[in-house]
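Here the complex is missing one protein chain, while the rest keep their positions.
After this line comes chain A, so read on.
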Amino acid sequence: MAAKSGIIAILTGLTLVSCFTGVSSLSGDGLWLLFYSRLPRTAAALLAGASLAVAGVIMQMLSRNKFVEPSTAGTAQAAAFGLVVITLLAPGAALWAKMGAATVTALIGTAGFLALVRRLPPHDPMLVPLTGIVYGGIIGAATTFLAYERDLLQYLDIWINGEFSGVMLGRYEFLWIAGILAGVAYLYADRFTIVGLGEDAAKSLGLNHKQAMITGLSIVAVISAVTTVSIGMIPFVGLVVPNIVARIYGENLRQTLPIVAASGAGLVLACDILGRVIRYPFEIPVGTILGVIGAAAFLWILHGRARHG
């Protein structure tokens, strides 16, 4: 319980800091700035962080591998591919249509990844993320090629490099869908943990394995699509947060999913604040900050795993 109040205190502190961190001061038009920019930006970071961390832990249960998350399983790349395609086919499409297209391709891309992973030999867990990275790389390359051919590279850059500086009231609200889905995932917490025990164990316990897989996949795909469309890809959150939480609290999702969500929210918001102050008054995108911090944390996790066998 001490952990719970600690996490809440940290999140509250970060929220306050986030509201007061930026180039313009809150004096003068402060209230306007607070409501139109700072609060939405803070909410966006919290929602994206929480939902991406949850998406990561779901992916890890579905693929039964600790080193998988939407950005290393082709999910995020497939969402970006869908965005490029819909932008080419219907340049004026509404945001929800883009979101829909990105969700569909993210779903197909992730299902493709899981089908691929099932064929891998089970004894080498590192093959799974490596396959995912190559698979995501291929989809990413196809996306880049398509965007390059049709002069859409600038758009692509926005979707690939996640950042929050463009977030304003009225331009981030789709992220609430991701946040709500992270909450819905909690209702399925037991089922996802059981899927993590393996298909046979799940069947023996009377779980509808296929239905649980499809539910998990859909949640992951929508979260990835919504975050990619709204703010761009944010790497490593879904990988690093669940692994660290698992080290301390285990992986019984019914108990740990709220901790995963809160830690993801805190990590992304902290990285966004860091990005705002490191080269003040300029900003460093949160995706870049997390790329550095996340990669370091990932290496540390791998190192620890190698040591413990």
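Rule of thumb we're sticking to: a residue touches a chain if its C-beta (ideal position, glycine included) is under 8 Å from a C-beta of that chain, and two chains touch if they have at least 3 such contacts; residues count from 1.
In the analysis below, contacts and distances are computed from a predicted model.
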item: Choices "TonB-dependent receptor-like beta-barrel domain-containing protein", "ATP synthase subunit c", "Malonate decarboxylase acyl carrier protein" or "ATP-binding cassette domain-containing protein" - which one is the UniProt name of the chain not shown; value: "ATP-binding cassette domain-containing protein"
item: For chain A, the residues touching the chain missing from this view; value: 61, 64-66, 122, 189-190, 193-194, 196-198, 200-201, 203-208, 246-247, 250-252, 254, 308
